[in-house]
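The other protein chains are all here in position, but one chain of the complex has been omitted.
Chain nomenclature is as follows: A and B, assigned in order of appearance, with residue numbering initiated at 1 for each chain independently.
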Amino acid sequence: MLPQIIFGYFAIVTIVLSLVIITRKNPVHSVLWMLVLFFHIAAIYLFLNAEFIAAVQVILYAGAVLVLFLFVIMMLNLKEELSSERFIGEWPIGVALGLSILLFIFFSIAKLAPGPLGKFTIELIQKETHTKAIGKVLYTEYILPFEVASLILLIAIVGAMVLAKKRT
Amino acid sequence: MNIPLPDLTPIIPEIIMSIVTCALLTVEVFVKDKTKDFLGIICIGTALAVMYMIPMSQGVTFGGMFISDGYSSYFKFIFLISLILTILISFKFIQREDAEFGEYYSLLMFATAGMMIMASSADLILLYLGLELMALSTYILAGIKRHDTRSNEAALKYFLLGAFSSAILLFGISLTYGLTTSTNIYQIAEHLKQGETSITLLIAMIMIICAFAFKIASAPFHMWAPDVYQGAPTSVTAFFSVGPKAAGFAVIGRVFFIAFESLQMDWTAILIGLAILTMAVGNILAIVQTNMKRMLAYSSIAHAGYALLGIIAGTTEGLNAVMTYLLIYAFMNMGAFAIVILLEKGENIKDYNGLSKSHPLVAAMMLVFMFSLTGIPPTAGFIGKFNIFMAAINAGYTWVVVVAVCFSAISAYYYMRIVMNMFMKPMEAEAKIYPNPANGAALLISLLMVFIIGIMPSVVIGYTFQMFM
Partner (left out) sequence: MVPLEWYITLSTVIFIIGVIGFLIRRNIIIMLISIELMLNAVNLSLVAFSHYLQDLKGQILVIFVITVAAAEAAIGLAILVSLYRNKAVVHTDKITEMKG
């Protein structure tokens, strides 16, 4: 019973926070609520025995991405923004579209038939520690995507320089 | 623990592209040259060398994650052709546009490397990363004229919708993974053959279709294309209209023909709807455009619709027809954009009035490209459409082909309007052109290929297939 209650708490908080985030008028508030949300999602990862992912979530999302967002928001002048309309005029259409997709997916999840089980049982991961198990797979089987990811980060650096540099 | 080094032969083209690009980024800082032309020349040299190497580096490596076979090689050939033509038309143009950064060429190279990885990946994780490598480079390229509001706007729209579509793609991948415990497309196919199809799998597949439809600018996911094509620098637009589209088709071919083979009935039905809608939207909205780049954007949407017919056919013949079509499309579309770049003011359709009087040669070349885009023999465009339609008819989709032919007839209206403007209308003002050897070379290559493929299709197509497949 206890796991269900804990899951219920996290589920309700994440859903409420998501709704709060997309409805705030001031982006700064959205970003700060996002911070709380990321911590809750990290907690769910812990619940799923994924300690490394939880740590990365907090360090990278909360530590890097959100700080970047806040930096940019502080650079821009948002006075004018706060006086404009919150939603687009046709917002009920957007909501209806989203909810219909949601219903559609709900029906299918009830009949979810997961694939075959793999070899990384919980005991194995606990014996080997999660970080080591992930590292072993990442640096052997998935070394090629890892290298491609490094190119993507290089592009992000180059792109930020090209786009945001002042005109000379 | 001893980790054996994987066989690197199949991936040598991608490695060379990445290393040269990283080197370019470094070299560019130290060279105080006023123009950056030498970077472009290095890129063209690299692209030619890689093109030469592709047929020699075949095989499967990284545990079946990376496949270099005839199929991927042919697509890589198309990507490299479009890269070379883009660089040729860029040389003087980006100086004129005041967007000459050394990074311009590096980003083109990175985008091409991303497409090559996409075409070769047999694993959804690698596919996603290749797609992002391409997409992130193209977002920056769209906004590379950072002092121009329209370029900023194009980059922003492309970025927002692109990021949205890749999130949808990820959700599809996640559901597929959950249902099959695998991200390798061959293993997914094997698993799906055993079990019955569930609704969840269908949803996953639809989400993946939506994301790729966005990449190939197929309706109803085309909204970004006109604005992005119009706002981005013209040379970048030319690149967008060929490279990412061909990469999208490469992935659609691989993922749907292999991974979702057992769902062929379902995805064919969805793609027929998409194809007809795409042809309708592209051809009908192209008629009302007054801006040349917007018109070419809608025309490229329509061409994505025709190419989808080859995928719908679901046969090897259909897939081969798509590949040939994309190769031909690369030449004719690049040619049309090269003319737009050649003119000082080529953005408005009005600017082409009476072009035949001031510059008959330019007008004649534009005429050829417009004929080819319409699909009139003896140009290559006719061969491309003919192959696609034949493949679809042989697969039993005659009614779809009839619809496509009708839309193709509509398309003649807006292509011929350009020709009319050039040859029939009186000249308003003397059009100024900026001829330069590189742009001329690009035009010459495109023109020759449009004619050679149009007149002797079996020779050229047979040769390229033999070379790369």
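Quick note on the criterion: a residue touches a chain if its C-beta (ideal position, glycine included) is under 8 Å from a C-beta of that chain, and two chains touch if they have at least 3 such contacts.
A quick note: this is a predicted structure, and the numbers were derived from the prediction, not measured.
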Chains on display which the left-out chain touches in the complete complex: A, B
From B:M17, B:A99 or B:I140, residue that would touch the chain that is not displayed: B:I140
Interface with the undisplayed chain - residues on subunit B: 125, 128-129, 132, 136, 139-140, 143, 146-150, 152-156, 159-160, 163-164, 166-168, 170-171, 173-175, 177-178, 181-183, 226-227, 230-231, 288-291, 294
Missing-chain contacts mapped onto subunit A: 3-4, 7, 11, 14-15, 18-19, 21-22, 24, 27, 30-31, 34, 37-38, 41, 44-45, 47-50, 52-53, 56-57, 60-61, 64-65, 68-69, 72-73, 75-78, 80-81, 84-88, 91, 94-95, 97-99, 101-102, 105-106, 109-110, 112, 114-122, 133-134, 137-138, 142, 145, 149, 152-153, 155-157, 159-160, 162-164, 166
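Note that in this section only the chains that are shown with their structure count from here on.
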Between subunit B and subunit A, distance of the C-alpha-averaged centres to the nearest whole Å: 31
Complex contacts: residues of subunit B adjacent to subunit A: 3, 6, 11, 18, 22, 25, 62-63, 65-66, 101, 103, 106-107, 110, 113, 117, 123, 125-126, 129-130, 132-133, 136-137, 139-140, 143-144, 146-147, 155, 177-182, 191, 195, 198-200, 202-203
Residues of subunit A touching subunit B in the complex: 104-105, 107-109, 111-118, 139-145, 148-149, 151-152, 154-156, 158-159, 161-165, 167
